[in-house]
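Structure incoming, see below.
Of the protein chains in this complex, one is absent; all others appear in place.
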Amino acid sequence: MCLALSMRNRDHYFGRNLDYDKGYGQQVVITPRHHPFEFRHAGATDSHTAIIGTAAIVNGHPLYFEGANEDGLCIAGLLFSGSSRYNPPSGKKGDVASHEFIPWVLTQCSDTSEFLSIAEDLNITNEAFSVQLPPSPMHWMVSDKKRDLVVEQVSSGLNIHENPTCVLTNNPPFEYQMMNLNNYMGLSSGDVINSFSKKINLWNYSRGMGALGLPGDLSSQSRFVKAAFTASNSICNDSEEDSVTQFMHILKSAEQQKGCVRIGEGYEITQYSSCINADRGRMYFTTYGNSRISVVDMNKEDLDSDDPISFPMDDRQDFDELNACVKCGHGRRSPSCRP
Amino acid sequence: MCLALSMRNRDHYFGRNLDYDKGYGQQVVITPRHHPFEFRHAGATDSHTAIIGTAAIVNGHPLYFEGANEDGLCIAGLLFSGSSRYNPPSGKKGDVASHEFIPWVLTQCSDTSEFLSIAEDLNITNEAFSVQLPPSPMHWMVSDKKRDLVVEQVSSGLNIHENPTCVLTNNPPFEYQMMNLNNYMGLSSGDVINSFSKKINLWNYSRGMGALGLPGDLSSQSRFVKAAFTASNSICNDSEEDSVTQFMHILKSAEQQKGCVRIGEGYEITQYSSCINADRGRMYFTTYGNSRISVVDMNKEDLDSDDPISFPMDDRQDFDELNACVKCGHGRRSPSCRP
Amino acid sequence: MCLALSMRNRDHYFGRNLDYDKGYGQQVVITPRHHPFEFRHAGATDSHTAIIGTAAIVNGHPLYFEGANEDGLCIAGLLFSGSSRYNPPSGKKGDVASHEFIPWVLTQCSDTSEFLSIAEDLNITNEAFSVQLPPSPMHWMVSDKKRDLVVEQVSSGLNIHENPTCVLTNNPPFEYQMMNLNNYMGLSSGDVINSFSKKINLWNYSRGMGALGLPGDLSSQSRFVKAAFTASNSICNDSEEDSVTQFMHILKSAEQQKGCVRIGEGYEITQYSSCINADRGRMYFTTYGNSRISVVDMNKEDLDSDDPISFPMDDRQDFDELNACVKCGHGRRSPSCRP
Partner (left out) sequence: MCLALSMRNRDHYFGRNLDYDKGYGQQVVITPRHHPFEFRHAGATDSHTAIIGTAAIVNGHPLYFEGANEDGLCIAGLLFSGSSRYNPPSGKKGDVASHEFIPWVLTQCSDTSEFLSIAEDLNITNEAFSVQLPPSPMHWMVSDKKRDLVVEQVSSGLNIHENPTCVLTNNPPFEYQMMNLNNYMGLSSGDVINSFSKKINLWNYSRGMGALGLPGDLSSQSRFVKAAFTASNSICNDSEEDSVTQFMHILKSAEQQKGCVRIGEGYEITQYSSCINADRGRMYFTTYGNSRISVVDMNKEDLDSDDPISFPMDDRQDFDELNACVKCGHGRRSPSCRP
């Protein structure tokens, strides 16, 4: 269903796959510093750090799927069906409706430590955005330059876990994902040494056999293990181009291809993959239909405004036609034609 | 190491991942109809169907990794270390050096039936292209609109198999891949029905659990199973854009991410992914570094010439900067700026 | 490490494998009705239902590994290293030291409902039997004719779970075992129908392929799945002989063979396998060294006594020499010699 990912090179990168059978009207949305947020219980604010991320805009309000603020704090919400439990409001300071949780965090905190301090009496409530939009069962990954946290409110209460894997998917709850990960601890990116038998001559018939046993189906626990392995073994230098490129490759290691996850008459696919450079306020993305990486830089917009600034996520494949240049009759990238 | 893929929609698409720890100087190469080929045993020709595909050009000769001719016949060579056996020349008509095999097929045949007829006394020889370029151990997938064949010369002789899976990777030999595939026949793209126990209440805690057991490591047998499943369950409409997009998604389901397959000090990655529309002579590709799909159309070049026409496979990420347009100060795709 | 099993035919059968690298001086021990038990917190009793099971006798006290009382209530303790948490005594009624837990249950309760009622303020304490015998980390399966319960005291508190699987092994905690079991829900005892691909002809090359994916290693989670599958699919008629035979086959499906689980210089093996007919007070067992099933019937002893009655679990293989009868010179089972 979904995959969140955090990667630390010279900068901190944070993003996700959104996997679903249909789009939600998602766009890249920059919320400037003076956009008014009115929380159910925490009051209103029209002066806060700006936010960049992916959101649907409903009645002028950005409903974020994931985002980062100017301080580099990041958060993504992922489906957690059958496991999350939302409560009625408690009347205490920490009440927050699930659909408000992302802006509630991003407008109040600059890093995970501040988040932990306001999360002390956190109570995620069962209040709906509107009659048409009942609460979705979610859990969240909250990240900054130093660490990743997982926030899950389940039947036994609220749990906030340190997440050393840099990834999060969906079910089962995080402790189960981590317990299951123990079963894969012997996997590696290298060759295999024969420990099966001293008498039988066995053969690395392929490169990559050290990771035999890694799951490749698209269920949420399997994608957690696959993405955790890919992220843990990832090699990448520090440049922005290489970091974004590698981040996208890790996300795509757990991508959902059309046809492989059937739901009734439809199919769940990776609607989009996003990567936010949280240190620089740039958001990169691809869609299922367009593998070219687009980028939006929040610092190129006027952040001291109030209305959300949105950019559509075009799903049409943006081919680079190498020998179809209208100017010269040869490829667009041929030396004679390069601008 | 590698993955070949064949997909039949309105048109026939054929391509591959090339997985290796370094590039080979690969380019998109169109070989026009009058390029002279001089085969070791089969004589010379300078009048043949044109070829488009990926090749390294060595001393003016295109050494193809995969390609298609104007009739739509396609062939890709994939590493087959430790399994392929090349023989000394037999003196018969079917002698062909391994590095010549791709042009030998593409210049003589218009479809797989013709290939089968010339393959009757096929003998792949152990002759080198040059002292510097000894033969690489290879097997091949040969495809047309109707079917896919696998060509393997092993210690027991030459084998040509019908390939119903539409994919080929590397070791083990094809019969082993097919035998192993039986172990996955119960996997599906749907939910799971509890057949484990009537007394225990079990739960599809995630979508996609019907394919639990599908391998996700990057060894060649696991990539064969993963890609065969993805290809077999793929859903895609007939348009060129959607077909190429889906073809690339299938290839990327078995992609190798940097760091996940360690070789000595280096790492094997998917250097490029290619997709040829064999009916229309168009080749699409991405590289590890550039996820934007480039396309070369052989029909836009003069095919009645002789020198190979080549296009570099640029590995730099070609970002689409949505809000950095130099002309208008807004995103390049903003309505005010769209050409 | 261990496996507990419950099976309901005409009678209720309960037993276990004890897996360890050395024996504990275990014997079959019948504790008669007037053996004095003195609990740390719950007081003393010398009038209770008799108990049959496996125990080490230390200073005249039977320390049970598993057992059943005359009412048919059964309980087995299994290692739970790194997961169980024992507390200091709370001063409430439910304080019980871990080594006392089995007789505390069996002397007070006649079925699982009574157990649940006394377990309301259960607090398993960290008190040792003696300086030489510190508490072992354990969890327990408590069973009667109607249901199986799992009792685990972990860091988050005491959990009592209904157990629909009829089996229990060791780590991880029971919720994790059950969550993991969902991953196997598609397995079956039958053949497989090809749902992988409509285009590829796949083959049930062996009987039993419906359970492909079932784990066969000897770690505790794998043995849980393997034994749960075997127990869930087990077919057996109602006779005592067939029931005991089948019960032992299920236990042996998750047996530990010498050499397969290395611990330092030693090897963990299935020291013994036991099967109690809880309705009739008979205990059957085999040992690693002796596959012949021995049986002890508690009703053949004087249960109105006080001293434990014990039977050694002989580990020497008791071969039946078919053609070495000392009396007749032929096999012991030859018609001429049968008693």
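Lettered A, B and C in written order, each chain numbered from 1.
Heads up, the rule we're going with is that a residue touches a chain if its C-beta (ideal position, glycine included) is under 8 Å from a C-beta of that chain, and two chains touch if they have at least 3 such contacts.
Not measured: the values here are computed from a predicted model.
S.K.: Out of C:Asp11, C:Glu127, C:Glu175 or C:Glu255, which touches the unshown chain?
M.R.: C:Glu255
S.K.: One chain is left out of this view; which of C:Ile51, C:Leu218, C:Ala278 or C:Leu303 touches it in the full complex?
M.R.: The missing chain is touched by C:Leu218.
S.K.: List the chain A residues touching the unshown chain?
M.R.: Here the touching residues of chain A are 164-166, 179, 181-188, 190, 192-205, 209-210, 212-213, 228-229, 232-233.
S.K.: Considering the entire assembly, which residues of chain B contact the chain that has been omitted?
M.R.: Interface residues of chain B facing the absent chain: 156, 172, 175-176, 179-180, 183, 221.
S.K.: Spell out the interface residues on chain C facing the chain that's missing from view.
M.R.: Counting only chain C, the missing chain is touched by 1, 28, 82, 170-172, 187-190, 203, 205-222, 225-226, 229-230, 233-236, 241-242, 244-246, 248-250, 252-253, 255-263, 267-268, 284, 286, 288-289, 291-297, 300-301, 311-312, 314, 316-324, 331, 333.
Here is the rule we use: only the chains that are shown with their structure count from here on.
S.K.: Going by CA means, which chain is nearest the middle of everything shown?
M.R.: Going by the distance between chain centres and the overall C-alpha centre, it is A.
S.K.: Go ahead and note the Å separation of the Cα centroids belonging to chain A and chain C.
M.R.: Each chain reduced to its C-alpha mean, chain A and chain C end up 46 Å apart.
S.K.: Quick one: report the Å distance separating chain B from chain C, using the average Cα coordinate of each chain.
M.R.: Each chain reduced to its C-alpha mean, chain B and chain C end up 55 Å apart.
S.K.: Taking each chain's centre as its mean C-alpha position, how far apart are chain A and chain B in Å?
M.R.: Here the centre of chain B sits 31 Å away from the centre of chain A.
S.K.: What are the residue numbers in chain A that touch two or more other chains?
M.R.: 172, 221
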